[in-house]
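Pasting in a structure now, in structure tokens, and then I'll have a few things to ask.
Apart from one protein chain that is not included, each protein chain of the complex appears where it belongs.
After this line comes chain A, so read on.
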């Protein structure tokens, strides 16, 4: 690439662009001043010359040529340091009076180079730029009056010098400013790039420094940092889940391997073999179940709001599940009752809500000793539909309540019972996409799981 890096930054390019705009604006301003100042000086010269010419002509006509020559000489001698010029010229082109060398005998007015005539030394003076008006009188003599414009030239030169100096200074300042801002900008972007490199190299804990100025780069850095936080959380969840899977699937796989190895080591008859294979298939099914549960949770979490939610009659769903599980609970020696307010409807996915509720009821049945009482209730509260599954079993210790919704989390005492430890994670995932909250509390004694579905305040029913 060409040039130092700051030259390629947007800030530097902007600096140069502003320098150019500044130059153009300055030039226009200068041109205006130049034009107005010169115009003013010329106008003044012209006005003085015109008035002098009028007076001299009028007096000359009245008082005669001799008087005119005298008046011209008088004025010429009064003119300070050749700032005004007067000339009376004979028809043959010879100077008759005044402080100017002879001029072409042409009427008119305009700027021209003229040479003065020094009466005292009787010799031509220096040449200068002047505004001159020449008029031929009736007797053929030429009267000319002029004003020196040398001052104007000097003024113009000075204005021009000042302009060049100012323009150069402004351009240097603009470019230097652009470079400075550009370098600062580059330095901050370099910081972001360096931090990103470190993160890519594996240090996910790194964050981009924020200066606290709340400017664009700070806001960008803050956004990037929030994104990094999110990614880090997701990475940690993924790592956690992978560890959990590795750990929780290794145990049943090891058991399965042992079983199959046992068959190859010991002679067995066909029936024993068949029984072992059936056993092995059941183990594999359990492992597959765990996988399905994980995939299902992942699917629900990813689907999120995308899942099409439709009105679901929660009251009917509670009653249906109560009917289904009353018999199951009875077989397990428990008693299941349901108290369901009629006509409670929520926006949801019926299939997922069925699974949510089934998981809660099955948890209660499986984790309570025989003789437990399990109660399902559904009621309407202001702004919410509240569902509860309550049992009078062993309950969940206060310290563990927040953990039960984590994947693969199992209470120490249920380590030995069947189950993947994913049931409540699934419940949490399903509740989340329904905007519902799910909490575990103390039924004193036992477990109380509360589901709270937000309801729109106005409901036509």
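By definition in this document, contacts are C-beta pairs under 8 Å (C-beta built on N, C-alpha and C of every residue); 3 or more make two chains touch, one makes a residue touch a chain; residues count from 1.
Keep this in mind: contacts and distances are computed from a predicted model.
Trainee: Name the omitted chain as UniProt records it, choosing among "Sugar ABC transporter ATP-binding protein", "Spore coat protein JC", "Glutamate/aspartate import permease protein GltK" or "Response regulator transcription factor".
Mentor: "Response regulator transcription factor"
Trainee: For the chain not shown, which residue from A:32, A:200 or A:288 touches it across the whole complex?
Mentor: Missing-chain contact among the listed residues: A:288.
Trainee: Out of A:119, A:244, A:362 or A:400, point to the residue that touches the absent chain in the complete complex.
Mentor: In the complete complex, the chain left out is touched by residue A:362.
Trainee: Any idea which of A:115, A:255, A:296 or A:373 touches the chain not displayed?
Mentor: Result: among the candidates, A:296 touches the missing chain.
Trainee: From the list A:77, A:198, A:237 or A:351, which touches the chain that is not on show?
Mentor: The single option touching the absent chain is A:351.
Trainee: Considering the whole complex, not just the chains shown, which residues of chain A touch the missing one?
Mentor: 278, 281, 288-289, 292, 295-296, 299, 303, 307, 323-325, 327-328, 331-332, 349-352, 354-355, 358-359, 362, 365-366, 418-419, 423
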